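A single protein chain has been omitted from the complex, and every remaining protein chain is retained in its original position.
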Amino acid sequence: MTTASTPADVARADQARATDGASRTGSSLGYLRHAAGKLGGALVSLLAVLVTSFFLFRIIPGDPVKAMTHGVPTTAEQLATLRRQFGLDLPLWQQFTDYCAKALSGDLGTSFQFRAPVGDLIAEKLPATLLLTGVAVVIYSALGLWLGTRSAWRHGGLGDKLNTGIALTLWSVPSFWLGLLLIIVFSVGMGPIPGLFPTGGMESGTGETGFGYVLDVAHHLVLPVVTLVAVGYAQTLLVMRSSLLDEMGGDYLTTARAKGLRDDVVRRRHAVPNALLPTVTMIFINLGHVAAGSILVETVFSWPGLGGLFYQALSVPDLPLVQGLFVVFAGAMILMNLIADLLYPLLDPRVGR
Amino acid sequence: MTTAKKTEKKTETTKTTETTETTEAVGGTKAAKTSTTATSLVWQRRRASVARFWKQYRTHRAGLYGLAALALIALLAATAPLTVGADVQSVTEAPGTALESPSAEFPLGTDQFGRSLLGLLIWGARISLLVGLLAAALSVAIGTVVGIIAGHYGGWFSTVVMRITDWFLVMPTLVLAIVLATVMSRSMWTVVLAIGVTSWPTTARLVRAQTIAVESRPYIERATALGGGHGHVMSRHVLPNVMPLVLAQTTLCISTAILTEATLAFLGLGDPTVVSWGGMLQDAREAGAVSSGHWWYLAPPGLAIALVALAFTLCGRAVEAVLNPKLGVGR
Partner (left out) sequence: MSARSLLEIKDLRVTYGSGAAAVPAVRGVDLTLEAGSKLGVAGESGCGKSTLALALLRLLPASARIEGEVLLDGEDVLSMSWGRLRAVRWAGASIVFQGAMHSLNAVHRIGDQIAEPLLVHGRSTPAAARRRVGELLEHVGLPAARAAAYPHELSGGQRQRVMIAMALACDPRLIVADEPTTALDVMIQAQILRLIERLVAEESISLLMISHDLAVLADTCDRLAVMYAGRVVEEGPARAVYEAAAHPYGRALSSAFPRIGDLASRRAPRGLPGDPPDPADLPGGCAFHPRCAVAVDACTELDQELREAGAGHRAACVHVGSRTPGSTS
């Protein structure tokens, strides 16, 4: 599994969030104040990330240069040069202020391994990760919402048990292992099954253009997306299921039935829109998790994205690059949370706008 | 319905006794005699609640399956020194040749050093379970302490603590754990620490909410009024009441911890001197098991991880459903 919290955790954290939402004020001024507060909170969180990252990479390793050159014969002079290069000879507080000032202006340092600015490396790999995680999130959100709705509507039945059982089983599977197995079965080929999909990468490099290129990339996308969807949809399913179960005792559903609506119309038009509110929030929060969770899948499928870059950086370890990626991943989480916080009042008419 | 009412009344009586005990202890007279009866009552109550818990747990079939699977795996792991022995890890005294297919001698084949994969799988259960349990225990312990303190003291202190918790909650836990494991030295304890210190915030939030609920009960007010200090209230009154929740949370945490441990080991961040399931998968990938289609090398460790994680999840959900039927997880 790629995200390190159980589906139940998310469901509960989310209930807490929903309660927060209900207490908000109803005027548009209230919304602006709410938005400003959330924005301020996000900025503080971002600063805290910078502090943490400084602490993690400058203080815990003792001597970062020694950690990076671990196993490689290096002379004392070379070490000293490296220290100067990374500014490690300066006093700690100055290192910290330098780091923050640079990070806030977009300079995340220089990669030890690639001898290139960390920011450029990340910008180069970002589109591939956005493509992979974007496609995966759309598919597993849709799948989770659909199956979660069906599960809750007929809760306790065979379909529900099968649904939640399969989702929980897949959730328990390590994503990288599932990816490797899929490669063996569908790329390398096993028994009568021929190798249907490429073993990795994002394109074949045959110089295709236009529609042919799109098809080629889509072909490469299949297995990584299947892996991410399989291990990830359980969260959406369980949250949707539990929030719909909460709605199902609602008097307004009895009203809808009394009006002579068909059962599926009651579900689609009345129950689901109410249950969607907490689930949509969770999907946004998950977006941030998925980006981080794609580290394993990208590694296994040699996907040219941030996750693969992170893995490359870890194996050296290329601390400036790891540090830069840490800030980017954490920043993505904060951004997604901010979007969820700003979106929630707009989706729920009770909270007002 | 009537039974539930009776039990409630009984609990109420016992609680009053507890408070009496507090009075005596503070007053400093006749303490011994009263507290003996109180203690035996408390034990009686606990035995009864454990029995009640088990009776309800038994009705959740998935939880029973999970428990059975766990018992089996725990037994295998505990008896591993007798069945396979520590020699199974040895690279120099490997019994087979490299990368053999499954056979009668090696039911799951061998790895690139000629070691029996079945033996490694059984031996690996020890480290995977151990790290999972320790990391979950650490995580839940931190979460419980933070939650109780934040819930008990309230005010600006609680606000600050919860802000920090919320901040941790939005951190990408896996990335943080990976980074911690990278910058610290390679060892099992690093992995335990990396998982433990990154995954506590959910527990802290839950425990804080429960602490606030417990402290609003009148007998806590009485205990405070009678001179019970902060430490006394937190350890004698709040802690026993949040324990069931903590138990459920631990069970759910373990499966996440085991998955994270496997992930870290797969990324090469685990302890290189011991065999774990995630490490076996890393070895398999490095030995080219994927491109040569050696599925028998890859499949068993992953299945084992999934089985244990699923078993803990099923147990955790069953425990949760028993403790809080309203959550709807078990329905």
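Letters are used for the chains, namely A and B, taken in the order the chains are written, and counting of residues starts over at 1 for each.
What we mean here is this: a contact is a pair of C-beta atoms (placed from the backbone, for glycine too) under 8 Å apart; a residue touches a chain by one contact, two chains touch by 3 or more.
Note that the structure is predicted; figures quoted are calculated from it, not measured.
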item: Full-complex contact with the absent chain, from A:L56, A:A256, A:V316 or A:L338; value: A:A256
item: Among A:Q113, A:N274 or A:S302, residue touching the chain not depicted; value: A:N274
item: Hidden partner chain, residues of chain A it touches; value: 250-252, 254-262, 265, 270, 273-274, 277, 348-350
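Operating definition for what follows: only the chains that are shown with their structure count from here on.
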item: Touching residues on chain B, where the partner in the complex is chain A; value: 62, 167, 169-180, 182-184, 195, 198-199, 202, 205-206, 209, 252-253, 255-256, 259-260, 262-263, 266-269, 278, 281, 284-285, 289-293, 295, 298-299, 301-302, 305-307, 309-310, 313-314, 316-317, 320, 327-329, 331
item: In the complex, chain A residues that touch chain B; value: 1-6, 8-9, 12-13, 16, 45, 48-49, 56-57, 60-61, 67, 155-156, 165, 168-169, 171-174, 176-178, 180-181, 183-185, 188-190, 199, 238, 241-242, 245-246, 285, 288-289, 291-293, 295-296, 299, 310-311, 314-315, 317, 319, 322, 325-326, 329-330, 332-334, 337
